[in-house]
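Every protein chain but one is kept in place in this view of the complex.
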């Protein structure tokens, strides 16, 4: 039965197996497993769902199953908060689906020169966008990048306290907490929250200033922050951090960087952030990626946990090649003595990012930044015009903003349920995580929304809020 | 305004245009059009819908528009008759979407060796399936292949009467009629229908025998025929044709050839047919393709209108290359003195077909043929069990069959309307084209139907037919 | 890759795709499916197709794709209007809403597609001045054939078809015009070029008569020369009772500047897979959009898309319809891609494309004629050319013995697609015809020019390297002799195996 020819396995043909057995002088395949002691072997045969070796049958099953999903192409979505629906140029998809990139594993710098170059171009272009000379290959997510960056800072200055905004995405904070280790561990990093100002949505500068000290390894802020607000005191915070001998770490949504200043311009030492908005579909969160970037200084370079690709020469005069730099400090090179760890990450998305950055060019980021800003503000103003609906935070925002429904007497959950029935995914419900904001939701508006979409949201909300409830 | 940079045009930048103008010594682009007389120039500026140079905007517009379609993935379809929903392996799509194949134009046999080889493999594998040594590159459709084949036959024997089944797809017959030219033309081919037997659905052998004469250029039959019926008298018809000095042409649905005999085995001289079932999506009919195949005899080879790819050697000893054979006889080589004409055809689909044939192998055709046969008969028997519903033709059938609803008192149109409301596309309505069959429809069942789909059809039809109407 | 022929990669028993077993309930009802096929019609020996695993098939054809230059390099393939095939359109065409449509679906279920067909019809009317377009013709040649068929129908209705049996074309018109006219049953009269690069009005007049069924002509031609008397030509043919068909293969340089109908033509053809941004796929699927005046509309092949009461409906062709030139609507997915291109470009973009393609061609023409060995056709014509120019390597060939074929084979060594020569018959010796179009950057055009200059230089200095090219490609130059020899040609592997057997 095991010799049922299977399309994925060229040698599921009895005659071929017999040839190989004959060549090695074995009678059966079973005897090749002699190393496994009898009492290690399972007694219960595998009980799995029936095989669908037939591609048409499997295709039908998968499509039937997945068709139960609703999604952001068919429904109108205002969800954001760490994963966003931005435009993915068709060329990005075309490139990352190329078999050569899709199936590559490692190779040599010569045999896989194209992939190395694409990686280098990812780092080079992202470096332009964030204004950094040193960019590593990507890490899993923004949260992971932030976690690594905090640990880098601690290794750089030997301190063990890190300041983090109070109003941070709980998803991301949970990730960072793991990187900072629990108090029982010797290398534990203590996370001190910087209070957020419920009027502006920004970090409370006074509170932060009071907490920055000679124990501070790093000050970590986000731009824009979890609630979409631009942290206007960033430069002041960086100055305070630097004055205390701490590293300034800024987490950034890179799609904002056509209109927002690059973090080093206001004092960031380490820039981290997400790569998902740069040409990668959401995939239910499977499109996430993170990056770490710094000045090209040896002290930073020697703390990167990521793989680093450098341009170099080759055995052929004048030719450009690419190789791994500082591989020895990675976990591959030094196991537990390496800088944190690395492994498979999201290198395929780095190629999508590279394509995206090339397509966008400087003007593309300028345009998309202005478009998002204008549309998000349009949505916010229109929402604030609805009875009982407010946009409570006064700080300037980009792409996302908080909408407070408290005065409508309705919960976000009930409003979102009603919206969902009408084909709209309302903003992310903040009421449980940030009770201080009441019945608030985080709304996200991108370049993919058209005015009619926002108007439809307003009309639908009007209708819902006018209903008895 | 014309210098608005457009993503598709690298030179829509004023400075570049100025460089080129400077290089050639022209002041404006407009002056380059000096050849066009003033009175030829249009006075009315182009009035087209607004440009959507923005990819996201265009994408949205296209998806919104096309979402108005219903289709055979979301709905359950029993439509056939010249275009069929068969399984398209994912590998077929992967290969034909490769940029190299998608965008290739012509090249040289050396620079485009891979594409030439894929074409050769299309011809070689199709040749195995239809049991012919000579296969041309594809033509537009089955109908066009049949038209060319009838003309080939006429050129071969100088005769001007062709026999064609009475029960042929009207779509295809209209194509063939054009190839046969109207009576006013000197080279007109007279089309004589072979009566179909309304009991069996087969060609009436006696009628055909009476019409075959020394004037007959060719006898053309289809396997299975338009109504899905297997023409069991094919060999007898071929003998009659050959005895009269006529060419025997058989049009075939190649997906049947795992279970049905290849046409040369019952006397076909020229085999034509469709390539769409071999790994190409329906695309609303845009997936069609046709082929022509014969014995490898010079008399046939010299009448092909298509391009022919032959294996040959190269300047490197032992190396295999591919080149065009007999190009001189094509319309490219001889203009009006060529064999009919050729031009862009469906060469990309030929590559999909090649991939499909390699994936299927001999066992794949055997299996799919048996599966289709069994399921189509299951559907026919279940349908015939419904009150007032009959499967009137007694001939053996493959994949398609006629269902007569006359005795239900309902028209096919009204039944199909009711089915459509329930997410089912009923069989193609034959009542207008073949009134002798009453309120009949042509049902198609393939390997993609599962038993539950057929049962759903039966249940739904039961419900519809039980309703008052 | 030294890739074997797929027929040699088989190992019995391997499977590339499998199908579900027949459901037991089905078998219970119908029994063994083999018995449902009449014994005399059952296949007795299996086709000798390769038995391969799925990943091995994939890798084989991926290798072949990598051995295909396509538009990966710089391709200025003349007469084919190389332009960008937007990958958005490919992504859209891959969606179920396009790929999984059956042409016999009820029009209610095809509203999106029909809307696009209708909208592209309107756009092409605007571009050409014609009154109606259909997209059934599966290529430019098929559109020419459509015209030949409509010409038959038009004259047949008037009872003149038996006497109007001549179609006039020019030697510089694409071979599909005379070839489809002949296939449709007409005699073909071909006008030669004269001093100015086109046939004279007098030459036309000398062949026009009551036997004239139609004129089928392109303009500008593949040399970039525009016939300034074309309105006069149309008038002459019309006066004789003939129809005038404008093969708009060379539309790219005149888009937005002229309209076929305003010049008097009764019908015209656009190639959606070239001028309108559809991919070529190595030779189709393609669409020759055929547009005509209201007078010819009754002869158009069905089905026709009409908008009525806010919905799109299908009508069969009119009573006088020629029926079909191909089954169903045509290559619908290419129609959608062309529509997307029109929308992406807009009126200004289309005008810019014409401007840029003519600018680029004249830039190329000037630079190429500076190269030793290269001359321009009809060099006495001082005017700027349209979007293409025909060149000649006659001088190079006389000086060095290196032919255009040698140069083609050498070009590909530089990652530059071989140029197009010219359709038969060659008007100028050793011709070649690049077309810059609007997509290629000036840098790419400069590279192309530099490659040609390098090869011509090699021809004069080290001709052997050109004569033995290609050097960097999967295969060497092919041996042409077996291709014309019935005892050696092999259009299939099985023919090859039989013929090599004795050796």
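First chain written, first letter: the chains are A, B and C, and each begins at residue 1.
Just so we're on the same page, a residue touches a chain if its C-beta (ideal position, glycine included) is under 8 Å from a C-beta of that chain, and two chains touch if they have at least 3 such contacts.
Everything numeric in this text was worked out from a predicted model, so none of it was measured.
Considering the complete complex, the chain that is not shown touches A, B, C. Summarising the interface, chain B meets the missing chain with residues 5-10, 12-16, 53-57, 89-91, 93-94, 99.
Where chain C meets the chain that is not shown, the touching residues are 1, 11, 53-56, 58-59, 62-63, 66, 71-72, 84, 86-87, 415, 439, 441, 443.
In the analysis below, only the chains that are shown with their structure count from here on.
Note: centroid distance chain A to chain B, computed from Cα atoms, is 47 Å. In chain A, the positions touching at least two other chains are 7, 55-57, 89-90, 94, 99.
Counting partner chains per residue, chain C shows two or more touched chains at residues 14-20, 52, 54, 58, 62, 86, 88, 90.
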